[in-house]
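These notes concern the structure reproduced below.
Removed from the display is one protein chain of the complex; every other protein chain stays in position.
For reference, chains read A and B in written order, and residue numbers begin at 1 within each chain.
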Amino acid sequence: MKYLKPRSIGEAVDLLASSQGMVLAGGTDACVYMAEGICSPEALIDISDLDALKGIETVVVEAGEETVRIGACTTLAEIAASELLPNCLRQGAHAVGSPQIRNLGTIGGNVCNASPCGDTLAPLLTLDARLVLRSTDGTRIVASSDFFTGPKQTVMESHEILEAIEFPAAFRGKASAFRMIGNRKGQAISQVNAAVCVTVDSGTIADVRVAVGSVAPIPLRLAKLEEFLPGRAIADVDPNEIREPVIEGIRPIDDVRSTATYRQEVTVSLVFDALRACAVQVAGEGAGP
Amino acid sequence: MRIQFRCNGADVQVEVEPDTRVIDLLREHLGLTGTKEGCGRGECGACTILLDGVPVNACLLLAGKIADREIVTIEGVAGADGSLHPIQEAFLDVGAVQCGFCTPGMILSAKALLDENRTPGVEEVEEALSGNLCRCTGYGKIVDGVLEASRRLTEEPDRGGE
Partner (left out) sequence: MDRMSVIGKHVRKVDGLELVTGQAKFSGDYRFPGMVYGAVKRAGVPAGRITKIDVEPARKVPGVVDVLTAKDIPGPNLIGVLPPFDQPLLAADEIRYAGESVVLVVAETAAAARRAADAVSLSIEPVEPILTLDQALAPDARKIHENGNVTLSKKLIKGEVKPAFESADVVVERTYETSFQEHGYLEPETVCAIPGRRFTLYASCQSPFHIRGHVAANLSVPASRVQVVQASTGGSFGGKDDVATEIGALACIAAQRLNRPVMIAHERKESIVGSNLRHAARIEIETGAMNDGRIVARRIRVLLDGGAYASESPFVTMKTLIHAVGPYHIDHVEVESTSVYTNKTYCGAFRGFGVPQVTFASESQIDELAEKLGIDPLEIRRINGLKAGDPNATGQVYEQSVGLLETIATIADQPAPPKPAETDRYLYGTGYASLAQGISNGAEGVDVTGASVQMSQDGSVLVGIGLTELGQGSRTVWSQIASEVLGVGMESVSVRLVDTDAVHDSGPTVASRSTTVGGMAVYKAATEVRKSLVSMAALMFQTEEENIELREGFAILKMDDSARIPIPNVATAAYWTGFPLMNLAFSKAPDANFDDETHQGDIYIAYNYGTHRMDVRVDRLTGEVKVLHHVAAHDVGRVINPLGLEGQIEGAALMGFGFAHMEKIRYVDGIIQNANFADYALPSIKDRIPTATLAVEDPNPTGPFGAKGAGEPPVAATAAAFANAVADAVGHRFTRLPITREDILEAIRGRNDG
């Protein structure tokens, strides 16, 4: 197996186009796939050291909109620790694996792996995130809502690299939270996860985005709930009243990790807990979540 | 591929296939068998080592990634004169070791925590060790061991270096 370490993004996409190689970021998913025999690429193209793919910054893009830009090879540990990012994304990153996994694993890896239970995915949906894809053909930008097409499937082409993830900086001002539940409390894969990002006006929900993972083939937004909540006092939200709009939007299954019935009920509870956490943030009762 | 890196404070050079897992590089090429393989999938933490000071799973780390970087394994925790690190002493004193297979990984995760935060609370200890499984102890004494090490390091800041 060849090991290639490009010194620029340009070199990386050239190598990807010309070789039968596989992109390697943190390696925490790739190494497991290789160990399981699921893939044995001819070459590994290690992009994890490219400064251009790391870091979190605020930039101004089209129409003067301030955007937060996260390099795809920023580690999950860095995401979890960054005060420049909204709570839901930080908490989602923090929920991935273990400290050891988070020190190597990248947000780009979590996104491109596109597992329905990926913990950064639902948060990114609530932030209207965009994926910046790069290849020898240039750059294209895909909305996160269009990015995932199925379990471990995305719209990415085989010669594309995820360069960065962007979302409007305005989302930083909103209250947000992420909750998950797994088969144990430490180093757990999500049986269900949920992210909430909400704009609150004098205690009333003005606008809300709710996304859930692991209850459908792809992470998705709960449109019905997003219609239902505005106008309600965030501190008064009740699990019983949100139950129907939540359940209507999801299609959980039975699998080795959990049952459809349980996932259904717990989604309600996680969304509720995330909304509660946002209420606490808004009330300023605590740094948060 | 020739790879150069620092291991336990010394410069090391090895000739390995770049897709060699660091756990194999350590155990086979360098004879450092203190780093253990419990699952090979990054799910148990027995292979935890420090990479530039932060804990990672050596079974998921490829050799090509450690060029010019700094690794610390369990063999590098005690002093060069053999004196034990306060974490090692504390673990022995509170009964945090039973079969010992998870112990190297636990100690390294604990060291990374205490190097960054000398006085962690219980929840911070649990968080830092959440990627290290143990089947023997029930974890209670492991938490005690880290807190005891923290106490000792705070009283005698010169011990335990770095």
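Keep in mind that, in the parts below, a residue touches a chain if its C-beta (ideal position, glycine included) is under 8 Å from a C-beta of that chain, and two chains touch if they have at least 3 such contacts.
What you are looking at is a predicted structure, and each value in this text was computed from that prediction instead of being measured.
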| item | value |
| --- | --- |
| Visible chains in contact with the missing one | A, B |
| Which of B:14, B:113 or B:129 contacts the chain that the document leaves out | B:129 |
| Residues belonging to subunit A that touch the chain removed from view | 37, 181, 183-189, 239, 256-259, 261-262, 265-266, 268-270, 272-273 |
| Residues belonging to subunit B that touch the chain removed from view | 27, 31-41, 43-44, 46, 73-75, 77-78, 84, 88, 91-95, 97-104, 107, 126-127, 129-130, 132-143 |
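In this text, only the chains that are shown with their structure count from here on.
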| item | value |
| --- | --- |
| Distance between the centres, which are taken as Cα means, of subunit B and subunit A, whole angstrom | 30 |
| Subunit B-facing residues of subunit A, complex | 1-3, 5, 24, 27-28, 31-32, 34-35, 44, 46, 48, 77, 97-101, 103-104, 185-187 |
| Residues on subunit B engaged by subunit A in the complex (per definition of touch) | 1, 17-19, 21, 40-43, 45, 48, 51, 54-57, 59-62, 64-65, 109, 112, 126-128, 130-133 |
